[in-house]
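Here the complex is missing one protein chain, while the rest keep their positions.
Here the chain labels run A and B in written order, and each chain numbers its own residues starting at 1.
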Amino acid sequence: MMNSKISRKPAPDATRRKNGLTTALTYLLLSFWAVVVLFPFYWMVLTSLKSYGAYNAEHTPVFFTLSPTLENYQNAFTAVSLGGYLLNTLIFAVLTTAAMVVVSTLAAYAFARLRFRGKNLVFGLFLSMMMIPTELVVITNFVTITNMDLRNSFPGLILPSITSVFYIYLLKENFEQVPDELYRAAKVDGTSDLKYLWKVMIPICRPTLVTITILKLIECWNAYVWPRLITDAPAYFLVSNGIQEIRENGFGRENIPAMMATVVVISIPLILLFLAFRKKIMEGVSRGGTKG
Amino acid sequence: MDRNSRKAWLYLLPSLILLGAFLIYPLIDVLIYSVEECYNFASQTYQGIGLYNYAYVLHDPYFLQALQNTFVLVIITVPTSTVLALVISTALSSIRPLRQLFQTIYFLPYVTNTLAVGLVFMVLFQRTEYTDGLVNLMLEWFGAGPIDFINGPHWAKMFVLCFYTVWVVLPFKILVLTSALASVNEDYYKAARVDGTSRARIFFRITLPMIAPMLVYLVITGFIGAFKAYSDAVALFGTDLNAAGMNTIVGYVYDMLYGDSGGYPSYASAAAILLFVIVLTITCVNLLVTRRRVRA
Partner (left out) sequence: MNIKLQNLTKRFPARGKKAQGEVTAVQDLSFEVPDGMLVGLLGPSGCGKSTTLNMICGLETPTEGKIFFGEEDVTALPPEKRGVGMVFQNYALYPHLTVLQNILFPLENLKGAERPSRKEMRRRALETAHLVQIDELLERRPRELSGGQQQRVAIARALVKTPRVLLLDEPLSNLDARLRLQTREEICKIQKKTGITMLFVTHDQEEAMSISDWIVVLNNGVLMQQGRPQTVYDDPANLFVAKFLGTPPINVFEGEVRGGMLLLDGQAVLPAIGAPDGPVFAGVRPEGFIPAVDGPVACGLNRIEVLGRDTSIVCTHPACEADTLRAIIQAEQAVVPADGTVRFSLRPEKVFLFDRENGARIATGDAPATGD
């Protein structure tokens, strides 16, 4: 038959060896990038454990330390007000996220479940707002907050950071998947909308709510631009501004190990949050998050 | 208005107020600012209406420097990060053991504070009187001379900025591409294997076209994101970016608004609108090109 042409060699060892080589190269590449990603983390932890004197005595950087010290961490909390920055950020992140969840849930519920005139128009308007870049509106917001005398205050920090059209959209899509019958059944039983939202919708859609909560917390923890514009009193600095302040004026001298200690302290909460909710975060981000 | 409608508007009220005050009003306002000439922030008065603010910004050497820096950053980081992400996620999809571990590691930069980790990069690349820094130590192994990446020549600073930007944006891209690759039906690969398709051909003729929509999405969001670069630069070079010659367009906007050289919301508005126009144009061009390419 026509197949006589197709060459058939028995179990080719060469192919197997080639496959093995490809796999080895793949792992090598992946490990290399893993090192590139992890190395800065290693370096910051390492440096934070070196004493100031030891670090500055190293003309050639050393990849390990034999006399780790926690003195830098102590320094980070005493010499600069890292504790204050952490507390500020925690307050800011929790309040903003809580307000965001409440506001977004209400709006998403209205779009997903309630019937009212002009719904499609308003929703279209909401969607188009996703395209407005922050850079454009930040200028006026800065003027608005300044005129309201809210600079260096939590309301000034929080109010413009609450709404996120994207999260409203995400929640609305999720709410719409809850079958209509549940709503009708609840209505027949005389359940109010608010109670239905609280007792039925929120429990069913909890996974999505958790996801947006975590994503918003991360966003708040890393916020830099708005806090920088709106706070100039260190008492209201968030961690991002705090680290910038420490870098430029902190510790009196170029105390790199102490700086690294603050960086470690700032990074740990988020890394713990990430490791705890790894699946949720990665799933949420791949569904449409972007950085910045 | 009936009872139901009233209730719905009540539910929408908080978000409408917030969006109106902090998103819609500012959008209109920024256009007004940008045409009000000689606006005085203290007395909140202006002298006329016109395009002077735009002309000023376009002639400002700091803006031109920022524009140039931003374009260089975009042109280098967008293709580099996309290709790198494609290579890494393809490699990631071809293995099974340790895949989860690698995925978790690669995602780490996404959940770190840009400012904080930027400081680590600064330390790694910096050259001070005491030490040449770690990166220079490695360069020395290859016989290259010490370079100060943080306070030295412009190209070296640009390199660090690009490197850090790629490091920061890769997690998102790898994640998106890995899930795009995973969503390609296994049967296509089986069919290709039955036909004896080579690895390279499978990648270029099957995999790539299948994930093309996701690649387009990544390139477009990549462009938009890179044009808005700012905090990465601050993390590496400090808040006075003009002095370092490393300012970006967004940085210019904020500097005009606030800080040592601030107090000019009109110039800031004009620059912000210019940025918006640039991003919008590039996005449209991107969409047109890719649509034609993906269809053909």
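Throughout what follows, contacts are C-beta pairs under 8 Å (C-beta built on N, C-alpha and C of every residue); 3 or more make two chains touch, one makes a residue touch a chain.
No experiment lies behind these values; they were computed from the predicted model shown.
The hidden chain makes contact, of the residues B:L51, B:V83, B:A191 or B:A243, with B:A191. Interface residues of chain B facing the missing partner chain: 185, 187-188, 190-191, 193-198, 201, 205-206, 209-210, 212.
Assume only the chains that are shown with their structure count from here on.
Taking each chain's centre as the average of its CA atoms, chain A and chain B sit 16 Å apart.
Across the interface of their complex, chain B is touched by residues 23, 26-27, 29-30, 33-34, 36-38, 40-41, 43-44, 47, 56, 58-61, 102-104, 106-107, 109-111, 114-117, 119, 122, 126, 129, 132-133, 135-144, 159-160, 162-163, 165, 168, 193, 218, 221-222, 224-225, 228-229, 239-240, 243-244, 247-248, 254, 256, 259-260, 262-263, 266-267, 270-271, 273-275, 278, 281-282, 285-286, 289-292 of chain A. Interface of chain B with chain A (complex): residues 1, 4-5, 7-9, 11-12, 14-15, 18-19, 21-27, 29-30, 33, 41, 87-88, 91-92, 94-95, 98, 102-117, 119-121, 123-124, 128, 130-134, 137, 167-169, 172, 175-176, 179, 221, 225, 228, 230-231, 234, 238-239, 250, 253-254, 257-258, 265, 268-269, 272-273, 275-276, 279.
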